[in-house]
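Of the protein chains in this complex, one is absent; all others appear in place.
Which chain is which? They are A, B and C, in the order written, and residues in each are numbered from 1.
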Amino acid sequence: MDFRFDEDQELLQTTVRDFLEGEITAEVVRGLWETKTARSPELWKTLAEIGLPGMLVPEEHGGMGMDEVDFVLLLEETGRAGLAEPIVATAAVAAPMLRGVGGDLAKQWLPKIATGDAIVAVGHPSLPFVEDAHVADLLLLPAGDELHAVLAADVEITEQPTNDPSRRIASVSFAAAEGTRIASGADAAQLWETAFDRGALACAAQALGACDRMLQIAVEYTSERKQFGKPIGSFQAVKHHLAAVKVKLEYARPVVQRAAHSVASGSAKRGLHVSMAKLVACEAAVFGAKQTLQCHGAIGYTWEQDLHVWMRRAWSLDRSWGRSPAHLARVRAAILEPDARLGAGTTFSNA
Amino acid sequence: MDFRFDEDQELLQTTVRDFLEGEITAEVVRGLWETKTARSPELWKTLAEIGLPGMLVPEEHGGMGMDEVDFVLLLEETGRAGLAEPIVATAAVAAPMLRGVGGDLAKQWLPKIATGDAIVAVGHPSLPFVEDAHVADLLLLPAGDELHAVLAADVEITEQPTNDPSRRIASVSFAAAEGTRIASGADAAQLWETAFDRGALACAAQALGACDRMLQIAVEYTSERKQFGKPIGSFQAVKHHLAAVKVKLEYARPVVQRAAHSVASGSAKRGLHVSMAKLVACEAAVFGAKQTLQCHGAIGYTWEQDLHVWMRRAWSLDRSWGRSPAHLARVRAAILEPDARLGAGTTFSNA
Amino acid sequence: MDLTFTREQDGFRAEARAWLGAHVPGEPLRSFDTAEGAKQHREWEAILNGGGWAMVPWPVEYGGRGANLLEWLIFEEEYYRAGAPKRINQNGIFLLGPTIMEYGTPEQKARFLPKMASSEEVWVQGWSEPNAGSDMANIQTTAIRDGDHFIVNGQKTWASRGAFGDWLFGMFRTDPESERHKGLTFILAPLDLPGITVRPIEQLDGLPGFAEVFFDDVRVPVEHQLGEEGQGWQVAMSTAGFERGLMLRSPARFQDTARRLVELYRANAADVEDAIRDEVARCWIGAEAYTLETFRTVSRLLAGGKIGAESSLNKIFWSELDLRMHELALEILGDRGDLLPGAPAAEGVGSWLDGYLFALSGPIYAGTNEIQRNIISERLLGMPR
Partner (left out) sequence: MDLTFTREQDGFRAEARAWLGAHVPGEPLRSFDTAEGAKQHREWEAILNGGGWAMVPWPVEYGGRGANLLEWLIFEEEYYRAGAPKRINQNGIFLLGPTIMEYGTPEQKARFLPKMASSEEVWVQGWSEPNAGSDMANIQTTAIRDGDHFIVNGQKTWASRGAFGDWLFGMFRTDPESERHKGLTFILAPLDLPGITVRPIEQLDGLPGFAEVFFDDVRVPVEHQLGEEGQGWQVAMSTAGFERGLMLRSPARFQDTARRLVELYRANAADVEDAIRDEVARCWIGAEAYTLETFRTVSRLLAGGKIGAESSLNKIFWSELDLRMHELALEILGDRGDLLPGAPAAEGVGSWLDGYLFALSGPIYAGTNEIQRNIISERLLGMPR
């Protein structure tokens, strides 16, 4: 029992944080909002150079060969950076799906993911829209109980503009064919289930980062901004708003990290742990958005203030890969099972 | 349209407030807790002298002949005073029930209620326990769809001690007989329905008073008590705790007063209005208990501090005459009816 | 206590309902924070004014019909019931209007009020400055007397309707040696004066609901001073805050939102958790409570009562209620909750997303809810400063 990351993992986190801080500012995000896709092929290539898209791609396919425990800290950093590139779809979900499917498909696409030459989007059967379909080269899509891999040229995409210019979702339709089917029945079901958990886990990790960033922005602002001759951050009401966010954030973080461990180790409780993580991390982020906005006063309510870049991220992550009611329902079902093991000593699997 | 009380009503409120302040202190309440019944026949007689038990008893039977609008301000005062005598059961519920039944029963009992010579308890079919059965001379009780009036000697009372020494409830059983039946069928149903609304309304009004009293106690304490060289009431966190209670209280009050008007005028929306009132008034009081306790710190957590007398009242009133889920269900049902009139201009009956 | 409307009040309601039913546009107008929408809204206000309904509680000579506050509440109920457009000139008719009524000279009343009622002149609110947000007394924009003009220099911000409005009102520091609440004067200024630059600010919905307004040696005639020189703070503060709040946040607005929320829930009940149902009911109760408290207060005011710090209770209650209703609506909309109205899958989403973004500002503007809680605790509860 050692609930810590090792030095390499922590070093990588710091490296990625520093890198993202240099590459992605609020200005960069705003710039991307003005583009047609809100995505940057150049940025994606740069991310590939530090290995982000191929983090879960096996080394034999040119990836980093890491697991979700290694990845979770980095995903938190992408959330902190406000990064909207398709890291969740391609790196966190599609890459391990393709690894699971194996064969030629994996051989063909995994190396391209690792080098940043392919973006893969995933349309989960339980979700109405597909994220990042508009920039995908390949899409993993459901048809009945089958899983299909479809080239961008063969799908019809209807974009669904949302409140977050960084969030790009679409309705996608395609003609399912023998040639596109890559799994069916129990195999497909298993792939879809783990895909859902990986997507939700990645969003949870990003939500932690987004929440932390909003706190940082609010602490800086309220320490500078003066009213009645004092920094507004010295007023108890403002302090307590932000302290409440900090409590939620710090008690969400270990839940997310444990979920990463459960996914990486293939624990039977993986789905339960991921749903808990998605729930608490997104609640912290959405609550954080509300509280930090309030602490900013009117300035927070403007397009030009940076806060809303992360506020919209928080809202979007809350909506991605299963909204809270769906995740809460999974938790509820698990603990209300007649033979559920609950109580002291049941948290870790071999206790 | 004039949503005000008249001068007489306000004068009576002031009079009753002053009277109760003189008669009932926290010390008196504590003293009664030490007695077997937690009730005082002497106090009840004194209350009868100012007309409280007979407020809704017609003048022809020696009462004040007033209605719920007149009474609601006084009920609030009994809540402020922490009065636990059976005003709700006898004055607010039983008296108008007996008035509704009429005949010899009314002639026999209403004058005694007015003079303070009889206490009448009511066991509503939807509620498991009967309040103040232990001191009742007459009990109005259900049996199937019938309503029975039973003398104290003919019932079996099993007291159910609770967390609030002022709250005295019991399970009651009796042998229903031809001679005790006073209504059945639709008549009884109608009597039970209005009894429920009157009981809930009275509790809501008392809850307002209890909430206001707790606020007063907390404001006084936090203005005196010093920490870090300042009254703790000057700290924003403490202020905002109490300000939040004040908001809830002041927006509950008109809801209760409107419900009183609807009961007095026999409005078709009476039940809906009463349930709203019970819900918001008890929520304010329960929230007020939590916030004022927190503002007291450790001293609030003791038996010797007065606060808990009203805190327990708040909890007890929340439990009396229908708990929140039952009242919320009534509201929910009303607004989700297919032909419910909702929206601007639907608040008052002839709009 | 009489909770029924009189025959006269019912008659007034019927008249308003009939007129609105005949004139309210069938199609919703665009937002008045767009150029096209501003034009549409001015046209609507002209129609409203033509019917004599632009500002019912004002005296007839200023374009009103001399109604009392209760009739105003009734009119608002009918206005929302009819689904009529938002009021583009709300800063003028609801905020500045009552102040001019109290402090204006006869000439100022005649000059400004009729064109305000008709929205020929749309007013811009100039309360805030970069260093005067919640701390409204920290005003630094100066207006120095020079003969029969003030020379104005400085900057106002969060000037709502700034992008498409005509006149600005606000406090300016006329005594440069003064501090805080002293030495301020309430001044009205047309935005087309030389030296004024308006820079729109995009808000969270991407529209320029606010503007920054820069003053560079702007000459404003002294006849546009409202109230006495140096008494700006009193002018801004002393008028009935409640009446203003009532105008802007009449119960009808929240009752209408609550009704739409219940309908939204009904339409989607099969897809949402049962717990939502209770929250919807609580919101509806909240809108009723707000209505009841407003009628209670108006009854008191009509009988000669006064209102003071109680308006802080009001501010907190409506802003929290409004935000909660919009949060719930997005929750009910589920996966469709963040779709822009133009999205192909956005059928049935209505304007809840826009409403949510607007509702988020409720606890912030017109004095943050933190400031209101200070006022409640100190002025209503009597807690120590």
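Basically, contacts are C-beta pairs under 8 Å (C-beta built on N, C-alpha and C of every residue); 3 or more make two chains touch, one makes a residue touch a chain.
All figures in this text were calculated on a predicted structure; none of them were measured in a lab.
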Candidates A:22, A:266 or A:345 - the one touching the absent chain: A:345
Touching residue (missing chain; options C:278, C:320 or C:378): C:278
From B:4, B:181 or B:323, residue that would touch the chain that is not displayed: B:323
Residue among A:166, A:222, A:302 or A:320 touching the omitted chain: A:222
Chain not shown: contacting residue from A:101, A:252 or A:282: A:252
On subunit C, residues whose C-beta touches the chain left out of the figure: 273-275, 278
Residues of subunit A (touch criterion as defined above) contacting the omitted chain: 1-6, 69, 215, 219, 222-223, 230-231, 233-234, 236, 238-240, 242-244, 246-247, 250-255, 257-258, 261, 265, 276, 279-280, 328, 331-332, 335-336, 340, 342-351
Subunit B residues that touch the omitted chain in the full complex: 127-129, 158-164, 167, 171, 226-228, 232, 235, 237-238, 290, 293-294, 297-304, 308, 315-316, 319, 323, 325
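Note that in this section only the chains that are shown with their structure count from here on.
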Chain centre separation in whole Å, for subunit C relative to subunit B (CA means): 40
Whole-Å gap separating subunit A and subunit B, where each centre is the average of the chain's CA atoms: 52
Where subunit C touches two or more other chains, by residue: 370, 373
Interface hub residues of subunit A, defined as touching at least two other chains: 235, 237
